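Omission of a single protein chain aside, the complex is shown with its protein chains in their original locations.
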Amino acid sequence: MSKFKWSHLYLWVVFALLYLPIGFLIVYSFNSGNVMQGWQGFSWSHYQELFGDAHLLEIVLDTLVLALLSSTLATAIGTMGALWIDRQPRELTKNVLLSLNNILLVSPDVIIGASFLILFTALGFSLGFVSVLLAHIAFSIPIVVLMVLPRLREMNQSLIAAARDLGANSWQVLSQIVLPVIFPGILAGFFMAFTYSLDDFAVTFFVTGNGFTTLSVEIYSRARQGVSLEINALSTMMFLVSLLLVLCYYLIALRPKKPAAARRRRQREVNP
Amino acid sequence: MKTRISWTYLIFYGGWLLLFVIAPLLLLLWQSLNTGSGHLSLDNYGQFFTSGLYLTMAFNSVWYAFLITLVTLLISYPTAYFISQLKHQQFWLLLVILPTWINLLLKTYAFIGLLSHNGVVNSLLAGLGLGSHQLLFTNWSFMLVAAYIEIPFMILPIFNALTEIDPLLSRASQDLGASKWQTWRKVTLPLSMPGVKAGIQAVFIPSLSLFMVTRLIGGNRVITLGTAIEEHFLVTQNWGLGSTIGMILIFAMVIAMILTRDRRKS
Partner (left out) sequence: MKKILWSCLAIVLAILGLLGLKTYIDYQSGDHVSGDKVLNFYNWGDYIDPDLLTKFTKETGYQVSYKTFDSNEAMYTKIKQGGTSYDLTVPSDYTVQKMAQEGLLEPLDHKRLTGLGNYDRQFMNLSFDRGNRYSVPYFWGTLGILYNSKKYSAQDVAHWDDLWQPKFKQQLMLVDSARDVLGFTLISQGKSVNDQSDADLAAAQGKLTSLMPNVKAIVADELKMYMAQGEANVGVTYSGEAAQAMQNNPDLRYLVPSEGSNEWFDNLVIPKNAKHKDAAYAFINFMSKPENAAQNAKYIGYATPNKKAYDLLPAAIRNDQAFYPKQATLDRLQVYDSFDKTWTEKYNDAFLAFKMSRP
């Protein structure tokens, strides 16, 4: 029993560390001063500033739409990629494909941004929302593959063989057996892709035109004058909304009884 | 039917590979070989490998990326393991991901506020009678912040691998008289290795090219290959040498991949 408590303590410490800077910047969003240093008293002024700043709010919405769209599409394509890589019969082909897959992960953003810019201008693409969307999909795909692939490798091959023996076609095998098993990997990939999209600055900067910008680009270019606490207020709002969504998800997930356990049971039933 | 699904994969994923990976890669390769004189040469590579400056930088990058990955792994594995034993795993996992949605620059500024010379951590230390210390611009603070950024990217794949392990296996192992520690070492750890490897790939590789944290928190004490590339692409406009360093990074990545590859035959 005592060991159980130790693990909880460890988790508390890790979560405290993860949330320490977040808590710090949330507290300072209420500072009446202008910097994240030296508390000068409570004030709502940065929130008032934020809600009066229609320009910034529109950028936030654009950023979220972009992140949702790009991460969804990247997840779909990345999952296909993982399935495709996984079914390659030769180990060498797999390794080559994986190396190619990871190139965008290793390349610094500036290289990716510059080469995508060259690519888009060479193709005669006008720069704007679509070019940014394509770029975001492109650099999010590899992380999805990385998240999905281990799941596929761990999957019980006899499961698929059994399903085939029972007369299932490829689509049925995919939708009834493979996808449910790798779903947690897909979800992880989606969240990572979402994070990548929200965080990216350099690539977006290069491939965007004069009609579209994202929050990261805006924050980085404002950094010349020091990041204002209005951005803290904005992040606080976004954080609270995400937290709310997570809690909602949690409440919804609580209702049907333990889907993970059910899945495992089903898996075992099919297992010969 | 099977082939039709395969074709769909190929069109989307293969199309992406061709357009956004192979085409830029060829462009990069061409630029690294093109020294402006019209014909191709290995001059840029020669310049890189004969320059003590760049070799030291490459060595530093790899060393710090290794340390950052190690620290991240040491923190993340137990976290992922403990979370996988909790009741509402998905919820806790989302709480791990949530901090990554806050803008990186802003979190870095928050760290500056925490670690600065009269920041929260130093006030705390002073309150405990330990005196105040120079925390910013040290290798420790740089590694701490870098690890902080990377932790979710490590926890996620490890957690995924851990939950995939059939709980019956560890129960069986314990029924057979193995201690919890033995079970972990002989059953859980080997089975979670694919996740660990995916995590290492997702952390080590980007750590080679960190650049904003090196300046803001590290005060440019550590200069990574990423910083050099950024400089060559933007300031000196020497895309040739920038591309060369990029190619070398990609090569390092391939080596890292080979070292962490899955040796099992299917």
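Residue numbering begins at 1 within each chain, and the chains themselves are lettered A and B in the order written.
Note that in this section a contact is a pair of C-beta atoms (placed from the backbone, for glycine too) under 8 Å apart; a residue touches a chain by one contact, two chains touch by 3 or more.
Keep in mind it's a predicted model, so treat the numbers as computed, not measured.
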(request) May I ask which residue of A:T72, A:N156 or A:S170 touches the chain that does not appear here? (result) A:T72
(message) So one chain is hidden, and I want to know which residue out of B:L53, B:L74, B:L124 or B:L169 touches that hidden chain in the complete assembly.
(response) B:L53
(request) Kindly state which of the options B:S6, B:N34, B:S116 or B:T260 is in contact with the chain not pictured. (result) B:S116
(request) Check each of B:Y45, B:F91 or B:F137 against the chain that is not shown and name the one that touches it. (result) B:F137
(request) Write the list of subunit B residues that the hidden chain touches. (result) 53, 56-57, 112, 116-118, 134, 136-137, 215-216, 219-221, 223, 228, 231, 233-238
(message) Please output the residues of subunit A touching the missing chain, sorted low to high.
(response) 34-35, 37, 54-55, 57-58, 61-62, 64-65, 68-69, 72, 114, 117-118, 120-121, 125-127, 131, 175-176, 179-180, 183, 186-187, 190, 205-206, 209-211, 213, 217-218, 220-226, 259
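Here, only the chains that are shown with their structure count from here on.
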(request) Could you put a whole-Å number on the gap between the CA centroids of subunit A and subunit B? (result) 15
(request) Show which residues of subunit B lie in contact with subunit A when the two form their complex. (result) 1-2, 5-6, 8-10, 12-14, 16-17, 19-25, 27-28, 75, 78-79, 82-83, 85-86, 88-107, 109-114, 116, 118-120, 148, 151-153, 156-157, 159-161, 163-164, 166-167, 180, 191, 194-195, 197-198, 201-202, 205-206, 208-209, 211, 225-226, 229-230, 233-234, 239, 242-243, 246, 249-250, 252-254, 257-258, 261-262, 265-266
(message) Quick check on the complex: what are the subunit A residues that touch subunit B?
(response) 3, 7-8, 10-11, 14-15, 17-22, 24-25, 28, 36-37, 76-78, 80-81, 83-84, 87, 91, 95, 97-108, 110-112, 114-116, 118-119, 137-139, 141, 143, 146-147, 149-151, 153-154, 157, 169-171, 174, 184-185, 188, 191-192, 194-195, 198-199, 201, 215-216, 219-220, 223, 227, 231-232, 235, 238-239, 242-243, 246, 249-250, 253-254, 260, 264
